[in-house]
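Have a look at the structure below, then the notes.
Omission of a single protein chain aside, the complex is shown with its protein chains in their original locations.
The block that comes next holds subunit A.
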Amino acid sequence: MTKDEIRKLAIDILGGIAPEADFDMLEDDEELREALDLDSMDFLNFITGLHKATGADIPEADYAQLSSLQDVVAYLTAKTA
């Protein structure tokens, strides 16, 4: 997947979890949990969504590497390369 595709995918999944968010305002380096008001369950649903859509294995120990949009893109680019 390209970086743009991953970014789009991530935003689509987040849109199902926090549909009220204004994604045009979301900065790539903003902490997703804080910016979008995600609780632990929301965040887990986000990871599960990414896993289902990409097939990438995302172990719990890596969650800290997925805190912002740019983190997610970098992480999944490496995983799906």
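In this text, a contact is a pair of C-beta atoms (placed from the backbone, for glycine too) under 8 Å apart; a residue touches a chain by one contact, two chains touch by 3 or more; residues count from 1.
The rule we apply is simple: contacts and distances are computed from a predicted model.
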Worksheet item: Between "acetate--CoA ligase", "Ring-1,2-phenylacetyl-CoA epoxidase subunit PaaD", "Cytochrome bc1 complex cytochrome c subunit" or "ABC transporter substrate-binding protein", which matches the UniProt record of the unshown chain?
Response: "acetate--CoA ligase"
Worksheet entry | Interface residues of subunit A (partner: the chain not displayed) | 15-21, 33, 37-42, 44-45, 59-61, 63-64
